[in-house]
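These notes are about the structure you will find just below.
Apart from one protein chain that is not included, each protein chain of the complex appears where it belongs.
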Amino acid sequence: MAEIGMAWTARGAWTGIAAAGAFGTPHDGVRVQLREGLGIASLIAGQEQEPALERALDSRYGLSLPRGPSAVSSASHTLLWSGPGQWLLLAASSAGFAEDCAGLAGLAAVAEQSDGRAVLSLSGAMVRQTLAKGCMVDLHPRAFPVGTTALTSIAYVNIQLWRAEDGPEGAVYEIMVPRSMAGSFWSWFSASAAEFGCAITVSRD
Amino acid sequence: MRYSIFSLAAQTLKGHRGWTPAWRDAAPKPAYDVLVIGGGGHGLATAYYLASQHGITNVAVIEKGYIGSGNVGRNTTIIRSNYLLPGNTPFYELSLKLWEGLEQDINYNAMVSQRGVLNLYHSDAQRDAFARRGNAMRLAGVDAELLDREQVRAMVPFLNYSDGRFPIQGGLLQRRGGSVRHDAVAWGYARAADRRGVDIIQNCEVTGLSIENGRITGVETTRGPIRAGKVALAVAGNSSRLAAMAGMRLPIESHVLQAFVSEGLKPLIDTVVTYGAGHFYISQSDKGGLVFGGDIDGYNSYAQRGNLPVIEDVMESAMALWPGLGRVRMLRHWGGVMDMSMDGSPIIDHTPVEGLYLNAGWCYGGFKATPASGFCFAHLIARDTPHEVATAYRLDRFATGHVIDEKGAGAQPNLH
Amino acid sequence: MRIACPHCGSRDVQEFAYLGDAAPRRPDGMEATAAAMVDYVHQRDNPAGSHRELWYHAAGCHAWLVVTRDTRTHAIDAVETMAQARAGASA
Partner (left out) sequence: MSASTQPFRRGDGGLIDRSRPLSFRFDGQGYQGFEGDTLASALLANGVRLVGRSFKYHRPRGILSAGPEEPNALVELRAGARREPNTRATVVELFHGLEARSQNRWPSLAFDLLSVNSLLGPALQAGFYYKTFMWPASFWERLYEPLIRRAAGLGRAAGLEDPDHYEKAFAFCDVLIIGGGPAGIAAALVAGRSGARVILCDEDSRLGGRLLAERREIDGQPAADWLKEALAELASLPDVTIMPRSTVFGVYDHGVYGVVERVTDHLAVPPPHQARQRSWRITARRAVLAAGAIERPIVFSGNDTPGVMLAGAVRTYLNRYGVLPGREAVVFTTGDEGWTTARDLFTAGGRVAAIVDPRTALDPELTALAARIGARVFAGSVVCRASGSRALTAVDIRDASGREQTIACDLLAVSNGWNPTLHLTSHQNTRPVWDEAIQAFVPGTMPVGLSVAGSAAGRFSLAEALADGARLGREAAADSGFDSAAEPATPITDPEGVALSPVWRVKGGKGKAFVDFQNDVTDADIELAAREGFRPVEHLKRFTTLGMATDQGKTSNIAGLAIMAEQTGKTIPQTGTTIFRPPYTPVAIGALAGHHRGRDFRPTRLSPTHSWSQNQGAVFIEAGAWMRAQYYPRPGETDWLTSVNREVLAVRNEVGICDVSTLGKIDIQGADAVDFLERVYCNGFRALPVGKARYGLMLREDGFVMDDGTTSRLAQTHFLMTTTTANAGKVMQHLEFCHQVLWPELNVRLVSVSEQWAQAAIAGPKARAVLQGVVDAEHDICNKAFPYLAARAVTVGGGIPARLFRISFSGELAYELAVPAGYGVAMMEALMAAGAAHGITPYGTEALGVMRIEKGHVAGNELSGQTTARDLGLGKMMSSKKDYLGRLMAQRPALVEADRPRLVGFKPVDPTQRLRAGAHFIGIGKAATMHHDEGYMTSVAYSPVLGHWIGLGLLRNGRERLGERVRAVDPVRNGDVEIEICSPVFVDPEGTRLHG
């Protein structure tokens, strides 16, 4: 008898923390896109499972299983290395993602994390200078080319970072933060980006 | 020459030409009744109390460098006896009592300053734990006061009471705690021991222990062999290295602890404060420098230096606790090698080798323990029975389970 | 201090958690003796020199690693995955 008729609306990980707009000096040195509504799942495969998993991911999404710290993307999905024998599967939309996960169930330990992560897309002329204020990983293009990912921490928040295809203003970095710490992460980010000026947009599905 | 306002005045008139060395720079004799290895605070105190309490004066302290070159000259000079467990409290209280009479006893001003030690708490659970500890102290006859937030604010108004990540809720205060001029402790004990006939031998490194059918007979050193009836190890961070010379492995890891001093400032804080939500403690020396420190770096090290993550962690804690420190400059930082034991408590005991005694495992609490450590170690060496306040510091307690784990961190040294 | 994680590359020590000496092996099973367990849990060589030790890449890939490091200089000779360390040990 669940017809008490309450609408179960999902709340985005950035809701109440950041919204479209701008802050800091009027330069837009940094651009942020708050990425809501992604499908995210962790896949852990034992050695014996890897070949089958690799075939499945290739046939379904045309993605090959990264064996080192890199990210591969199709139009709809991204596959991130997230530790030895572990990956994160990202879908641009959470719609139908449950089926994605179900389909891989036998091939790896699958655990959905769509609601457990808050994701940002960062770009702009000063994006590297901003990240340098907390990121302990070398992001120089020689050291961190397109398609590289890193698990690290920023301001005591464990994050996963990866470099997507370049945008109009050059490098684009995606950052994934634990949902419960999105607010603290944002506090660091806004303090760090303010001197360059920052414009915020939101993307849903 | 005895130190006093009168001798100082007399020497002032003579242009200080009459002062003599504070201790003889002795050369090793062929044999001693007792050989203390380690010219740090504990070793020198042990030699002094062997002479003053037990009349054993045919004693030498051998030191690989210059005396006081180890942790006694590298610590943050805090003394206190605010311990929880019955194995510890009476021992550290004896130590504090010895501090209280030290200067008159050894005729050396070590600037023992009982300005109080205040441990802050930041949650109800921490308050309960501090109440438990404060009560344990009171039951053991040690002074302790549980302060609420307002009482703490009245004492140290400049701390962050407004927007702290971990708000200050109160504190556990031991007024008899405080600080001491650390170098003076080594020098004072050395001078007092020397006056009772103890040989203080510097630049003399032990290269081996001479053991014949299970009994120690002496040591090999860079200045030749020295025979001894009894050999006492008081080498803190180097305990495992010396023990290895006797074929022993210890429940100890050596870790680096960093310490910091700021530029000299006019008086800012007249007590010792420890932050309960991070690893941080701070006080101010008589010269005006803020003396502060935090957690160990957390990895085995004999390097006497640490790295930036812990340095920054300490500075962050400093700012979190006391935002007025932002423009105060850190003048120097350095490291000491801590003998971190498996339960965070020390060992004062016999060893399987007859005539070889061990004083180790002080973690980063060694300085405050200096007098009692020497006093009880001397007692054990002289009488071959542990002093009543040091009976728990047995080497076999890890096998029997009688561990003394104040923090409840278990057998992982870098968590104590 | 930097540790070259075999999975992630060279990273600041701040990303890692330290456990201790990698040498002791847990006496597994019902037949293990108390004496062996006491030794495993408590007794350490604690050398001043080369030391094989366990680190956990807590802020990174969550791998446990065996780092060979000189405790006098902090110089690191090798960083191995557990698999590499076991292979080395058995070899």
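Here are some notes:
The letters A, B and C name the chains in turn, as written, and every chain counts its residues from 1.
The rule is simple: contacts are C-beta pairs under 8 Å (C-beta built on N, C-alpha and C of every residue); 3 or more make two chains touch, one makes a residue touch a chain.
Just so we're clear, the structure is a prediction, and the values are computed from it rather than from any experiment.
Of B:R138, B:R215 or B:R383, it is B:R138 that touches the chain left out of the display.
On the side of subunit C, touch with the chain left out of the figure occurs at residues 1-2, 12-13, 17, 19, 26, 28-30, 32-34, 37-38, 40-41, 54, 56, 58, 62-64, 73-76, 82-83, 86. Looking at subunit A, the residues touching the absent chain are 1-2, 4, 6-13, 15-16, 24-25, 42, 44, 46, 86, 98, 108-109, 111-117, 132-136, 138, 140, 142-143, 155-157, 178-181, 183-185, 187-188, 191-192, 194-195. For subunit B, the residues touching the absent chain in the complete assembly are 3-5, 7-9, 12, 15-17, 19-23, 25, 65-66, 68-69, 73, 86, 89-90, 100-101, 103-104, 107-115, 122-123, 125, 127-136, 138-141, 144-146, 158, 160, 163-167, 172, 181, 183-184, 187-188, 202, 262-268, 277-278, 284, 286-288, 303-305, 307-308, 311-312, 315-320, 323-334, 397, 399-403, 405, 407-411.
Operating definition for what follows: only the chains that are shown with their structure count from here on.
Taken chain by chain, the contacts run in an open path, each chain touching the next and the two ends left apart.
The two chains most heavily joined by C-beta contacts are B-C.
Each chain gets a centre from the mean of its Cα atoms; the one farthest from the centre of subunit B is A. Distance between subunit A and subunit C, defined via averaged C-alpha coordinates, is recorded as 32 Å.
In subunit B, there is no position where the chain touches two or more neighbouring chains simultaneously. The multi-chain contact residues of subunit A, meaning those touching 2 or more other chains, do not exist; every residue touches at most one other chain. Those residues of subunit B that touch subunit C in the complex are listed here as 238, 240-241, 244, 249-254, 298-303, 307-309, 342, 398-399, 411-414. Taken together, the subunit C residues at the contact with subunit A in this complex read 7-9, 11-12, 14-15, 58-63, 81. Contacts from subunit C toward subunit B in the complex involve residues 1, 12-14, 17-21, 34-35, 38, 41-48, 51, 53, 69, 71-74.
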